[in-house]
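Below is one structure, written out as structure tokens; comments come after it.
Apart from one protein chain that is not included, each protein chain of the complex appears where it belongs.
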Amino acid sequence: MTIAGRLAVELPGLKLKNPVMPASGCFGFGDNRYAEMFDLNELGAIIIKAATLKQRDGNPVPRIAETKSGVLNAVGLQNPGVDVILHDKLPVLHKKYPELPVVANIAGATEAEYVKVAQKMSASGMVSALELNISCPNVHEGGMLFGTDPTTARRLTEAVKEVSQVPVYVKLSPNVTDIVEIAQAVAAGGADGLSMINTLLGMRIDLKTRKPILANKTGGLSGPGIKPIAVRMIYQVSRAVDLPIIAMGGIETADDVIEMYLAGASAVAIGTAHFHNPTACPDIIEALPRKLDELGISSLRDLITEVRSAQTNDN
Amino acid sequence: MTIAGRLAVELPGLKLKNPVMPASGCFGFGDNRYAEMFDLNELGAIIIKAATLKQRDGNPVPRIAETKSGVLNAVGLQNPGVDVILHDKLPVLHKKYPELPVVANIAGATEAEYVKVAQKMSASGMVSALELNISCPNVHEGGMLFGTDPTTARRLTEAVKEVSQVPVYVKLSPNVTDIVEIAQAVAAGGADGLSMINTLLGMRIDLKTRKPILANKTGGLSGPGIKPIAVRMIYQVSRAVDLPIIAMGGIETADDVIEMYLAGASAVAIGTAHFHNPTACPDIIEALPRKLDELGISSLRDLITEVRSAQTNDN
Amino acid sequence: MLTKNNLEIAAQEELAPGIYRIVLHGEFDYAAVRPGCFVMLQLPDEAYQLRRPLAIAASNETQKTIALIYRVVGDGTRLLSKLTPGMLLSILGPLGNGFSLGADNSAEEVLLVGGGTGLPPLMMLAQALNEKGYAVTTAIGFRTASMAFGEKEFEHNGKLLLATDDGSKGFKGNVGELLAKQSVKKYAKVYACGPAGLLQMVQKRFAETETEIYLSLESRMACGVGACEGCVVSTKDGIFNKRVCLEGPVFDGREVIL
Partner (left out) sequence: MLTKNNLEIAAQEELAPGIYRIVLHGEFDYAAVRPGCFVMLQLPDEAYQLRRPLAIAASNETQKTIALIYRVVGDGTRLLSKLTPGMLLSILGPLGNGFSLGADNSAEEVLLVGGGTGLPPLMMLAQALNEKGYAVTTAIGFRTASMAFGEKEFEHNGKLLLATDDGSKGFKGNVGELLAKQSVKKYAKVYACGPAGLLQMVQKRFAETETEIYLSLESRMACGVGACEGCVVSTKDGIFNKRVCLEGPVFDGREVIL
């Protein structure tokens, strides 16, 4: 498969005809009714819901709350487990969309669990890259705890890199004092790329019940309200670490995509935007060429080069 | 002066007829045209703009950018210096509104500077409390650096407490991995209360110039988009630290105020809401009694007691 | 194929205090609508990230209209109630499985039980069942007489049992108490939609009977299409194994765990 065109981008393990992919957890395994609304072959890639070693039931409901320009979720990594995903979910996805690159988001409660999931997933031949989720704020064991300490993050990255047969993108948590430090640690651990950002830890309280709306109490905040935080973090990290970044956090439009590229991104993922605009991905893909024209950008590849070299001069 | 009524609350140094005060930096020293729109005597208190030892010019413009349900600012603590404030600003405020409690936000580049400002401010007889700003994301020296390391935060609190003649509220930064740890540190340092949250570090990039909109590149994100983060942090901290909390971060309505109380707040400050609703404070004060009726809450004092005791049972 | 469409507000009226009926006009997959289906409605304000799930109360393919009936409970429905004819709303749907209607030309007796905002989907259901020949009885409850709505529609399609908490109209008490005074064995099917307490009451009341039980659930939703795992519910077969938006909102009352 060759990729060409002004929207095409190339990242470790990912030759993408365009940079747009649904973010993990917001598009299941492609097996939902959003898939009736457009052809998933139009996507640059898809990042599937987190996979853990065993089936996870997730958190009690309510799992969803709304905030101004944001959404709180506490799904808690519900998934049928890596074996079922490899056996039931990915073959169906692969069969329906043979040319759609798949990025598998993986999570675990222990390093050993992460390693096993990585092993199985990457050996399947059905995924192009792994997205190492060290940033889920909604589970007590594992998740975000791996993403807030640089030493732990580095060690986990090394362990997963050791077994993975495909490139590994580490998905960073924004709930840290210094994201650059974590990015540098996972880079030192051998990460092939970064995915950022995961959700910010938040809460809503119901005035009548006086209790948090989410059964889990806290949840992860996503959506356009967090975009400025994502842009800042990507800007800081891309200047400090020489790894490609899959950007996410409140992207809704082609403008937002370009803003992420100007911050230092190489590709983008769309999560929360689906909830109000189910065709957010194809809409953005369609709008991008016009936006590039308007801004005098020849191609996204060129834009990446320009931004990265401007960064060097900046420093 | 006695305070009574269902909106009255009492915090160290602050006997407030209602819990609503403009947040630091969003209402100057009361010397702006918002003050034409309502009588500042209606306010519970006012938190004035940060004071530093010497005059500060602040950051270059643009200093303001808009985000979805949020605002980025990089004013950079522009102020005329503590002496001018004490000589020109506070006497005017005091004369016009003799019964309006004033909380003075103070900042510095070094511990010595903080201490001097605290000394002068608290000795003036014109302020009821200090708000120790260890969380400004928009200045390079000092500011947020004092608020992200527990040891530094504790030491600074101790130093300021030693000289202050009025209670000290420490204003915490949300840009940390573990806000509870910082809150515990400043509590150990002798803080009389907490103010939370300051702004989150963010950025917007202009698509045409390809540069950050703010001249300072990054800025502090405020407004309703960050409210869920503020609620979560106040909820966590109020369970871990036995200090009254002045809550801020996206409050726009009486509902938001009650949500903050349910999270663990004892009073509230309103910042960004002024920019679209200049009478946000009096509007909230007017709406609160109706909201209390609706929710069957007899008084804010009772609500604080109920929430704090429910917290104990929770733990 | 699922589509989102911009439908125009054709009319909006307040049926009872805080209860509105809004009629939307335009392209829609009318053929796919079944009683119990819902739509995800986008509010015309960018601060609202989530579409609101609302049941379809009526659908008219000829006139190209659907009607929704909603209660103002929060900011979103409050904004919706202020919108005026002519404005466009983005509607995703129809979604969900809908009620199982059973065979045509049946003369079986069926019971519909509703409360609060559970009534809208039952209105469409009552009509569909009546048209199929079923003998429909509907039992609904309100706080007080002035809050009642939908009576005419239900009476038009069968028998109506009305309860009000304060007795200002019909039976004094809630629907559960009303039904407690009745024999319910005769009903071949019972369909219920409303607050959790009402569904639990129906589930319990009919547990020992032969009656087929269909319960329509509510859940906080993000996607509405089975993509996010936000709206799950447990059944006898597993924990959180069903999505209200995709496998529901109607569940077998003997399977679902409330």
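Per-chain numbering from 1; labels A, B and C assigned in written order.
The rule we apply is simple: a residue touches a chain if its C-beta (ideal position, glycine included) is under 8 Å from a C-beta of that chain, and two chains touch if they have at least 3 such contacts.
Predicted, not measured: the structure shown is a model, and the values here were computed from it.
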Contact with the hidden chain (one of B:Thr52, B:Asn73, B:Ser164 or B:Ser238)
B:Asn73
Would you mind spotting which of B:Glu36, B:Glu99 or B:Asp242 touches the chain that isn't drawn?
B:Glu36
Using the document's contact rule, name the residues of chain C that touch the chain not shown here.
45-48
Touch list for chain B against the chain that is not drawn
25-28, 31-34, 36-37, 49, 57-58, 61-71, 73, 75, 78, 213, 223-224, 272, 274-279
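Note that in this section only the chains that are shown with their structure count from here on.
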Among all other chains, pick the one whose mean CA position is farthest from the mean CA position of chain B.
C
What is the identifier of the chain with the smallest separation between its Cα mean and the overall Cα mean?
A
Separation of the C-alpha centres, chain A versus chain C, in whole Å, is 36
Multi-partner residues in chain B (2 or more other chains touched) are 68-69, 224
Multi-partner residues of chain C (at least 2 other chains):
46-47
